[in-house]
Each structure stands twice: as structure tokens, then as C-alpha cells.
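Structure, as C-alpha cells:
The other protein chains are all here in position, but one chain of the complex has been omitted.
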Amino acid sequence: MKNSFFSRFTPKEPKFFPLLKQLSEILAASSELLVESLKHDSPEERTGFYKRIKDMEREGDKLAHRILDELGTTFITPFDREDIHDLASSIDDVIDGINSCAKRIAIYNPHPISESGKELSRMIQQEAECIVKAMDELETFRKNPNTLRGYCSKMHDIENQADDVYEFFITRLFEEEKDCIELIKVKEIVYELEKTTDAAEHVGKILRSLIVKYA
Amino acid sequence: MKNSFFSRFTPKEPKFFPLLKQLSEILAASSELLVESLKHDSPEERTGFYKRIKDMEREGDKLAHRILDELGTTFITPFDREDIHDLASSIDDVIDGINSCAKRIAIYNPHPISESGKELSRMIQQEAECIVKAMDELETFRKNPNTLRGYCSKMHDIENQADDVYEFFITRLFEEEKDCIELIKVKEIVYELEKTTDAAEHVGKILRSLIVKYA
Partner (left out) sequence: MKNSFFSRFTPKEPKFFPLLKQLSEILAASSELLVESLKHDSPEERTGFYKRIKDMEREGDKLAHRILDELGTTFITPFDREDIHDLASSIDDVIDGINSCAKRIAIYNPHPISESGKELSRMIQQEAECIVKAMDELETFRKNPNTLRGYCSKMHDIENQADDVYEFFITRLFEEEKDCIELIKVKEIVYELEKTTDAAEHVGKILRSLIVKYA
């Protein structure tokens, strides 16, 4: 509101787009590492992947803060200030989620992760790829919102599937797993994976609201 | 602030009130289903209730998003934009909480839920009823805030009681339950129930802040 009021009189500066794109690429890279990490089961390998993902999480954190700091000092942005803020924060939340997954795998050190866990990690990666592509639409979706809308729908569908995978898996886990400590480990890791697919869809929801507001 | 500045010069449009009322009615209906679901213990019944509650959660989600989207495109609202946003989001959070409770009951499938769990679900329902009635006050509380203030106090009292029920129950659970997996199931379901009474009281806190701001 504030910005759209003033933006009638002042030029816009699009410098936030490349920063958001860069942030989404950190997300994509860390989701790829997460998928890869679930193929390895030794404590050493798990700790190794966690370390690499944690480094990326810190990099993402720095970049997100740089975006938020620049928002605090820049008067005009391409969208409302809050929209850029929400986008950067929500992408950072997905990176944080991936880091939490990798952390739990490393410090709980469960038996090999089930196929459902692997499937969830691939879903996170697919959502991350949607987000990377969506960042390319930010400059143009006002004229042609269909491509961006398509990515949002895709993320929504993936999230619904992730819900089903999660619910089916947990139902079976509680029926079948009799080792209580193993159950705790697996339940919490798979819960974090599902929550991360949610966090990714949340980026999609913010993008959808941009379409409603600006396109 | 933005709006109150501009609203000196422009007519207000009260169309958000019926939408918020509608959202609160979805909340009340799903809280009623939750209370009912706790009286049934077979996996099939639990899954059936969860499905119906999940449908309502999606309906609530759509409505909440419609409210937020209209806020994004409407210039003037009866209150500050953020107040409507906070109200809609917080009511939606309670519906989400109820959905999480039903989901955990269905996928963990614990032994019959204890009286404390049932009590918490009834407290959620009572809070939901307060919220429905509170929505009727939105148009008039500026002149007479006492009725709305009464609902807020009632929600606050219910939440304090819910805290006590929860703490007493968990203390006993950890003393008495020796089946670790059953303990996990019950602990997490009752935790989610208590968190949902919190989420309902949060709506009350937002309403109270409206009284401070506008009445």
C-alpha cells in the first residue's frame, strides 16, 4: 500500500529479483544434497552431509538477512516491501527445514530411512525446482501470470501427495514398529520432512497472493 | 494507521464481517465434530471423522485465503488491514489445530482417549462458540465493547483451565503409563489439543487488542 502509493511518482528498482533467485538456488542445492544424503546410512556419511547442508543453511541465512536489511534501507521496491520480505523469509524457512531434517538424521542416526522418507525428500526437491523457476517469472508475471500460476498449482499438488505419503507411513509405523526408540527417531525425521514440504508450499501460497494482487 | 489516515475521507465497507462470521462457523462445526470423534474408538470411525474434519479445514483454508486476497486488492476496510488479516489467520489457525488433533488420532490410533482429552476437546468447542458470537460484535463493539470484552475474558478463563487439565494429565501419564509407544501417542494428541485451546485464546487476544485500539 505504502509503496504503491509512492510508486506512482518514483522509478522502481528491480535489484531484489537476482537476490531472490540466488536464494532459491541455495534452496535447490540443499534439497539435492538432502535427497543424496538419504542414500547413505553410516553415521560418518550422515554427519558429512549434515555439515554441508548446514553450511548452505548459513549461506542462505546470510543472503536472506541481506535482503531483509536492504528492504529496511531502500525506499522503493518492485512490490510492496512486505511481499519481498515474505518471499525471502519463506524461502529461507524451507532451507531451515532441510537443515533440520539433515540434523535429525545425523544426530538420531536411525536405521536406513524407508522409501517413504526418500519419496518425501524428492518431493522437497521438486518443490525447490518449482521455486527456482518461479523466481524467473517475478519480472514478467504481471503481464502473463499463467506460467507462475502453473508452478503454484504444481507445488500444491506435490504437497497434497506428501500429506498422503506421510499419513500412510505413520499409520503403518505405529502398527508395525515395536522398537520404541527407533519409532521416535523415524517419526520425528519423517515429520520434519513432511513439514518441509509444507514450508515449500507456503512459498507457493505467497506467490499465488502476488498474482492476485498484481496480475 | 494507514487506513485510519485515509478513512477520514472515504466511506468504509463492512463486507469483511460476514466472511469472518462464516469462517468462525466452520470453526464451530469442526470443533463439534472433534468432540464427537472422541466418543468413537475404532480406526474406521476415527478415519471417517478425520476425513470430514479435513474437508472442513480445506473449506476454511479457502475462505481465509479469499479474505486475505480481498484484503490485498481492497483499499479501505472497516479496520486496519492488518487487523482483519490477523483475525482471519488466527481463526484459520484454530481450524488447522483441530485438523491436526483429528489427524493424530486417526494415524496414531491410540487406546480410547482419556476423560482429560475429551475435556480439552469440549473446551475448544466452548472457545469456538465464543468466537462465533464475538463475530457478531464486530460491527458494534466500538460503541459498546462490554459484550465483546466478556467473550475475551471467557476464552482467557477456559485457556487457563485447559492449562491445568493438561499439566495434571501429563504429570500422571508420565507417572503411570509404562507402555512407551502408547505414551507417545497420547502425549502428542493431548499436547495438540492443548495447543489448539491456546490458538483459540489467541483469537481472543486479537479481539482484545481491537477493543483497545478502536473502542
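Things to note:
Chains here go by letter, A and B, matching the order in which they are written, and residues are numbered from 1 within each.
Following the convention adopted for this analysis, a contact is a pair of C-beta atoms (placed from the backbone, for glycine too) under 8 Å apart; a residue touches a chain by one contact, two chains touch by 3 or more.
Source: prediction; values computed, not measured.
Checked against the hidden chain, the listed residues A:Leu19, A:Ile184 or A:Val212 yield one contact partner: A:Ile184. Within the full complex, the residue among A:Lys21, A:His40 or A:Lys103 touching the omitted chain is A:Lys103. On the side of subunit A, the interface with the absent chain consists of residues 2, 65, 68-69, 72-73, 75, 81, 103, 106-109, 180-181, 184-185, using the contact rule stated above.
What subunit B contributes to its contact with the hidden chain is residues 1-2, 167, 170-171, 174-175, 177-178, 180, 183-184, 187, 205, 209, 212-213.
Definition applied: only the chains that are shown with their structure count from here on.
Matching the C-alpha atoms of subunit A with those of subunit B calls for a turn of 120 degrees, to the nearest 5. Centre-to-centre separation of subunit A and subunit B, using mean CA positions: 27 Å.
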